[in-house]
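Inspection log for the structure reproduced underneath, given as structure tokens.
A single protein chain has been omitted from the complex, and every remaining protein chain is retained in its original position.
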Amino acid sequence: MAGDATARFKVGDQVRIRVGVPPTHFRTPEYIQGKQGMIDTLWGAFPNPESLAYGGDGLPAQPLYQVAFAQTDLWRDYKGPATDTLLIDIYENWLENI
Amino acid sequence: MAENGHGHGDNAEYYSLRAAAMQALLIEKGVCTLDDIMTMADKIDSRSPEDGAKILAHAWADPEYKKRLLANAEAAFLELGYDLPETSPKITVVENTDEVHNMAVCTLCSCFPRAIIGRPPAWYKELAYRSKVVADPRGVLQEFGTELDEGVQVRVIDSSADYRYLILPKRPAGTEGMSEEQLAKLITQESMIGVGLALAPESIPTS
Partner (left out) sequence: MPKVHDRGGWPNDDPIDHSEHEMEEWERQVDALNGVLGDKGLKNTDQLRRAIESLDLATYESLAYYEKWTAAMEMLLVEQGIMTSEEIDAKVAVLKEGQK
């Protein structure tokens, strides 16, 4: 599963999550779409679930990142301190440069 | 919102029959055997929270092992004889400390570190937990009766892709003299998901 040579982003980069609700299968929840976060971890490249879901081979593999968000950026009226965070794993095709 | 998450509704009879029919047809068609299915069921049953507790208690007891576990969980599992099936998603271990409290969820479905701690509890798969924990983790902790110290950062991990998260709970105070076996009894399923803390030592019989 390794092979992150083509990863576009590196740890510490600021990114925005792409917005979209295609009728097909995808793994990017709406609550983080359009939100700005920071790359926390690069996990390597994995077969693309958007292809696997229809019996495809998942290639080209997608670099997978763990992205960190401040909770107060995600939810209006978040009940907790500004230091609280949320981490989620997102495939590169859902990430945009800021 | 009516949610029949517990499988005893009117639908159970309908779906249990359709499942039995599909299974019978798959066997008739030679796609698989009953033995394949029962062997798989036993394999899935063989993992439980006790397995996770054993591994994590070892990490409490052996700081060098803990470092290896946090750096490369799968290699560290193997040291204790836990070999993940080839089809298992990756598993990584995240440590709860005096500063940070991690909680795991899968808002999209029911991703869980099954290959180490077995099937998820019912509440983990249901809508209330999946909806609420990302937006209000501290409210969810309250619902579980879990109190954090002042100033602890809460970090929710939504396992949305190829990794599953096993939480290493914070080792409770007053456990210095305890054996690994005793320590393992403090590590509950809830504490390995992060909705709870490890039990206090006085909560288990000492014999």
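Just a few scattered comments:
When the chains are written out, they are named A and B in that same order, and each has its own residue count from 1.
In this section, a residue touches a chain if its C-beta (ideal position, glycine included) is under 8 Å from a C-beta of that chain, and two chains touch if they have at least 3 such contacts.
These numbers were taken from a predicted model, which means no experiment stands behind them.
Checked against the full complex, the candidates B:L70, B:L108 or B:L148 give a single residue touching the omitted chain, namely B:L108. Counting over the whole complex, subunit B has residues 1-9, 11-12, 15-26, 29, 31-32, 36-38, 40-41, 43-45, 87, 105, 107-110, 119, 121-123, 125-132, 134-135, 140, 143-144, 158 touching the chain that is not drawn. Although one chain is not displayed, its contacts with subunit A can still be listed: residues 21, 24-25, 29-32, 49, 52-55, 74-75.
Basically, only the chains that are shown with their structure count from here on.
Each chain gets one centre point, the mean of its Cα atoms, and the points for subunit A and subunit B are 23 Å apart. Chain contact summary for the complex, subunit B toward subunit A: residues 90, 107-108, 134-139, 153-163.
By the touch criterion given at the top, residues 1, 27-29, 31, 43, 46, 49, 64, 66, 71, 74-75, 78-81, 83-91 of subunit A touch subunit B in their complex.
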